[in-house]
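Complex shown without one protein chain; remaining protein chains in place.
Now for chain A:
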Amino acid sequence: MITLLLVPLLLPWAAPALARRVPARCSPVAALWALTVSAVLLAGGSVAALGTLALTGLLKIPAFAALGDLVHPLHTPSERVLLPLAALAAGLLTLAALTLGLSLVRQSAGLRNARAAADRRPAAGDLCVIDSPRPDAYALPGRPHRIVVTTAMLRSLDASEREALFAHERAHNSGGHHWFLAVAELTAHCHPALRPVRDAIRLAVERAADEAAAGTVGDRRLTARAIARAALATNGREAGRPTVTPAATTGPVPQRVAALMAPARPARRAVPWIAALLAACAVLSCATAATGAVRVHEDIEVAQGETGG
């Protein structure tokens, strides 16, 4: 039973290597869905496994056993490792809940502030311009959806590049991309191995909006140029700000630009094997977690004195 419950905890470690390869092999929207659904299943499996382990350990304690109407002591295999494992599982679950709660508070405060800032300025259509020397642009979900752009960003792009930028942000809003980002954030708190998957989801979200923008303005190179120019302008101004450690590999922005510079790929029907493998991992994770939970449930029923199921 314990080995069964360890599988959903170990499987997510296989996800980052797979997730990194998915965007190169699927259309951006397909990649976005494949990554997000897999991340949800993997996160669900690992939380269920942790919960089952913690519950089993809890029922070994006489006070909780009485609360659970256990008339016999709960019999589980590998008694000796169970208690430390259960304690660890309970600790990890608590930690995940705490960091998730903290992130939830910070994110919603950030969103509220961005919303308040946008609502202070008169809008034209869905555009809200903020007079600032720092180039920045983002999609602001909510009612109504907005796109927020600083004057410095507008001035570093020409008219057609601005149209590409707007098309990109509108694609975020119409595609409901903030939901994918929120789910990615949620799953990243459930298992540390899902953090790289969150980054892959973020990249997939940007790629989906890039391709939508290229379709709207009808020019892939123009869209690529707008992204490159905006990125250079943004970073040129950021010299005085705390910098994150430079990535060893090529960062997301050059990947996006390079993908747009390459010719559009014809749509493929077949599911790429890498996405299928990731999905298989995710399903396996949920299946083992569910089987483990059912076994524990049976053990509990026996301990509750029920016979014959």
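To be clear about the criterion, contacts are C-beta pairs under 8 Å (C-beta built on N, C-alpha and C of every residue); 3 or more make two chains touch, one makes a residue touch a chain; residues count from 1.
What we mean here is this: contacts and distances are computed from a predicted model.
When the unshown chain is looked up in UniProt, the name that turns up among "ABC transporter ATP-binding protein", "Carbon-monoxide dehydrogenase small subunit", "histidine kinase" or "CopY family transcriptional regulator" is "CopY family transcriptional regulator". Between the chain not shown and the residues A:Leu58, A:Leu127, A:Ala279 or A:Val302, the one that touches is A:Leu127. Taking the complete complex into account, A:Thr150 is the one of A:Ser46, A:Thr76, A:Thr150 or A:Ser285 that touches the chain left out. Contacts to the hidden chain, counted on chain A, fall at residues 103, 106-111, 113-114, 116-117, 120-127, 129-132, 134, 136-140, 147-151, 153-155, 157-160, 162-163, 165-166, 168-170, 172, 177-178, 181-182, 184-185, 198, 202, 205-206, 209, 218, 221, 224-225, 227-232, 234-235, 238, 241, 243-244, 246-247, 250-254, 257-258, 261.
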